[in-house]
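Sharing a structure with you now.
Every protein chain except one is present and positioned as in the full complex.
Chain nomenclature is as follows: A and B, assigned in order of appearance, with residue numbering initiated at 1 for each chain independently.
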Amino acid sequence: MATSGSNDASHSPSPVGRGVEPLRAGQGNSFLLRKLHSLSGIVPIGAFLIEHLLSNFEALKGPAAYAAQVKFLNSLPLVRVLEVCLIFIPLAYHALYGVYIAMRGKANVIYYPWAGNWMYMMQRWTGYIAFVYILQHVIRQRFMGVSLPEHPGAAFHKVQMELANPWMLAVYVIAMIAVCWHFSYGIWLFAAKWGITPGVKARKRFGYVCLALGIVLAGMGLASIYAFVGPDYKNAPAEVAPAQSRVVAPASAGDDSNQYLTLPFLDA
Amino acid sequence: MAAPKIIVVGGGLAGLSAVIKIAEAGGNVDLFSIVPVKRSHSVCAQGGINAAKDLKGEGDTTWKHFDDTIYGGDFLANQTPVKAMCEAAPAIIDLLDRMGVPFNRTAEGLLDFRRFGGTLYQRTAFAGATTGQQLLYALDEQVRRHEAEGKVKKYEGWEFLSAVLDSNGVARGICAMNLRTMEVTTFAADAIIVATGGIGAIFGKSTNSVVCTGSAQSALYQQGAYYANGEFIQVHPTAIPGEDKLRLMSESARGEGGRVWVPRTVGDKRSANAIPEPDRWYFLEEWYPKYGNLVPRDVATRAIHKVVYEHGLGIDGQPMVYLDLTHIDKATLNRKLEGILEIYQKFVGDDPREVPMKIFPGMHYTMGGLWVDFNQMTNIPGVFAAGEAEYQYHGANRLGANSLMSCIYGGFQAGPNAIAYAKALKAAPGDGGHASELARQQEMNRGLMTSSGTENPFRIWRELGETMTKNVTVIRHNKNIQEADEKIVELMERYRNINLSDKSQWANTSFAFTRQLYNMLQISRVVARGAKLRDESRGAHYKPEFPERNDEKFLKTTKASYAADADEPRFEFEAVDTAHIPPRPRRYDAAS
Partner (left out) sequence: MAGKTIQFEVKRQSSPDAEAMWEKFEVTWKPGMNVISAMMEIAANPVNSSGQETTPIAYDSNCLEEICGSCAMVINGKARMACSALVDKLEQPIRVQPLTKFPVVRDLSVDRSVLFENLKAVKAWVPVDGTYDLGSGPRVFPQQQEVAYPLSNCISCCCCMEVCPQFNDATGFVGAATIAQVKLFNSHPSGKVLKEDRLRALAGDGGVQECGFAQNCIQACPKQLPLTEAISDVTRDVTLQVAKDFLRA
């Protein structure tokens, strides 16, 4: 049976250049990596974020209380191991893989200005902001200047110095909102993408929950920032003695440095 | 011996059914389609598929289904294959159900059925109002599965041009054109199955899809195949008038209780909802008390024509009547008809749950088609046909929801029959005619590409559609038909003076269309001339000059063959198989 033409080679209407490739069924590890990314955002990073915001909230009670909180955290058993395994490694992974994810998406809110699409883009931008901010935050606050694990009493002063620069203050405010946004929408995304809230209504309701959480967290964070720059604890000493009880209330407002138990050897 | 090689042309319900049967039987099958098969015209079928499963306790039987079909088709269909189809139908529904078609269900988890036109039984299984889409997808999925297993090779984006015939006139393959590279190639096969649907495009605007040009059937007719009952064209009573096409409004709208009416007084300017009951004329219910709104399509279509053109009662003086669903509760409408209501809402802008729809008859279905024997084979050995492309299941008028069944049943018959034929086939003499057919088609393409006339093919097509719709649809006068035929001859003359504004060799859609157009013109003549010859009224074919059915002269299948010398159709008539039910008068207005 003769056929003319080389039809076997061209049975599909001739290819027209490559488009998006089909699913690589069952191949590769991106599922695992992506799920780890998603999970790491909630636990441990999200959990750490909440802890961090709660700790910072102690600043509202003054340098001594804040110092006590820093001291408490640094007194946790195996704290350095925990710090590396539960904070640095997951954070680095979440950040780097997150950038990889974000770089591969092609945002199109210009054409499709729909709420979900905005949130998609915002999640990426808040992620970038968080990435840059956290990088400098860790370097400057954890690894540069006074070592806080050894000098928890210097924590308040260190932060206050940082926020004394209005540019830095702006960075902190923006980053605080971005991080809380990223985290609370991240929780919403987690529930949607892991199949916890498949229903449209359920997602909507949970959206309100996440919104409320985000507002509370951001509110707490901004309040903590205010504690460092507001009038209450202006010119905090470089190092204070951590309060004995972690529920020390600050004395009435004023600028009396007697409020602080100053440590003479660290006096500036 | 190697597995026989079968080529199936057309990827709608009939084509896919054939492919599945062949793949299952171990045959080697190539599937050709202009569009990706999942986009075939079968998706447009809405209302449902008939099978006498009698799940409503009405005492329905396959015999009654058979009788309704024959009676609905005005006794023109050969009875033996129709009887076999009706008997096979319940098992086909079960099969489709097993394939995952999301049919609507009863509380007990069984198949739900609704009533359709031309029957008194609830015999129509349905998946919302998108049944054709759901059935096509189920078959498409099965074919994809066979394709993944290497049993089927798809050639999507290829257009069938002709059959390759050897020196004895036996089919040895097909000649097809790649719609991207425009390259013409022949493909060898032991048998071919043509399942290329209807010919709606010759009427310009119809409920058919763009690909339903009848080009393949016409090409085969010009190669010597008989084209049977071409004059029987179904005009669906309820379509949404449109500039580009007539969008179908399924019979299921009436099956679920929809009522057709017009204002009683000429020139009533009130909006539909403002017209009180006494001022509405439910003419179908009045004229046909037993079947009401569910008379067969030809009957309903003529009634609407009469009300509009003789009584002058079209809405606002326009050719439109109301199809009213507003008395049915919205939850039921959404569950059973949502698909079609959305179409209306999207294209017209009104919500049919709130406002009666405005509809008018539109060309819908091709009862005629390639003549086939009871094994689905045309008179060209090795060329089989199935589905709307062939003629044998619907006689002079198709009942609603019978087409999906006839497509699947026809495909299921054609597939195994083609294999059986192919197994007994002797080797081809010479090259089986491949080289000469390829040369012939390439020559035709060259001729078109180099033609430097003045005629635009799309304008010729528009004129063809206008003349066919005006003269060869619902009401047919011999004088008008004659005019139409002369007009077609004129258009064929002008075709020779065609000018392709696009002469490129890549994805040239207007070139492909121009090739189809020639075939459309040829088949139009078959329709017109066949209508002229049949001096009687039967089913969808209605001539006021001959208002009665004439069994003595015309209880016959019209068979057109192409006379190459005169470049026109010749006709002969063949007796109809009435082995099971003696013909009786067809009267839906009285008890039958």
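In this text, a residue touches a chain if its C-beta (ideal position, glycine included) is under 8 Å from a C-beta of that chain, and two chains touch if they have at least 3 such contacts.
Please read these numbers as outputs of a predicted model, since none were measured by experiment.
Taking the complete complex into account, B:E147 is the one of B:D30, B:D74, B:E147 or B:D298 that touches the chain left out. Residue-wise, the contact with the chain that is not shown comes from A:N108, picked out of A:N108, A:S147 or A:N165. The set of subunit A residues touching the chain not shown comprises 12, 15-28, 30-32, 34-35, 101, 103-108, 111-112, 114-117, 119-121, 123, 189, 192-200, 203.
The chain not shown here touches subunit B at positions 20-21, 24, 35-36, 38-41, 43-44, 91, 94-95, 97-100, 102-110, 127-128, 130, 133-134, 137-138, 141-142, 144-145, 147-148, 156, 180, 209-211, 242-245, 247-248, 335, 339, 343, 346-348, 412, 456, 458-459, 462, 501-502, 504, 506-510.
The rule is simple: only the chains that are shown with their structure count from here on.
With centres set at the average Cα position, the gap from subunit A to subunit B is 63 Å.
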